[in-house]
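Only one protein chain is missing from this complex, and each of the others stays in its spot.
Right after this comes chain A.
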Amino acid sequence: MNLTLRIWRQSGPDAKGAMTTYEVSDISPDMSFLEMLDTLNEELILRGEVPVAFDHDCREGICGACGMVINGQAHGPERTTTCQLHMRHFSDGDVIDIEPWRAAAFPVVKDLVVDRTSFDRVIGSGGYITVATGSAPDAHATPVPKAAADTAFEHAECIGCGACVAACPNGSAMLFTSAKVVHLNSLPQGAPERETRVLDMVETMDAEGFGGCTNTGECATVCPKGIPLASIATMNREYLRAIRKGA
């Protein structure tokens, strides 16, 4: 199929960007969205133009590197990562708008690549547990209730792609932060830092320039890993509990 792409091109962090139109032809419906962009880039290189920069790594939907807003939707029309989005969800002759994640905390590096190290700083401020060094403990040394293990696993699925921030009208990182807070606060291993974790991670999240939550639910709608919206309420509960305990 033949497509018209309108892609955000920006040569550097401080350069002025603009939407640029490209035509691509003979796109197979079995191609992934990234393979379609690879096809475009091959053509651009042959023509001596600068290829479109975009983040990608595993291309199997588990790393969270690839991220772009396709026709106003983070990761495009399907609830998955961009690498797992296939061209069969588009029709011949479509005009597709491709933009980078837009948030103050995610400055554009080049074209569709944004700097997501603000997420790393949020994780660094509390996304860890304290363990004794030395030999590995016995596997059953700390019993974990099944329900807690399930909750923790559901939230550990977050791959930090940033789609929640990109989709939120306030550029808020509440879903991302809540995924990590709920993941570790559900487990006995995370109990020692239960209060400081939520307080510190929320403080870093605010300091990084992410907006606040207005409960629009856009984040959970686009999350490729299905982190539930209710996690935000759980984090709020943990936060207020920590404030009450004066941690």
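As a working rule, contacts are C-beta pairs under 8 Å (C-beta built on N, C-alpha and C of every residue); 3 or more make two chains touch, one makes a residue touch a chain; residues count from 1.
By definition in this document, contacts and distances are computed from a predicted model.
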item	value
Protein that the absent chain corresponds to, by UniProt name, given "DNA metabolism protein", "Branched-chain amino acid ABC transporter permease", "Succinate dehydrogenase" or "Na(+) H(+) antiporter subunit B"	"Succinate dehydrogenase"
Residue of A:L44, A:V109 or A:V144 in touch with the missing chain, whole complex considered	A:V109
Where the missing chain touches chain A, by residue	6, 8, 19, 53, 55-58, 63-65, 69, 71-73, 97, 99, 102-105, 107, 109-110, 113, 115-120, 159-161, 169-172, 199, 202-203, 205-218, 228-230, 232-240, 243-244, 246
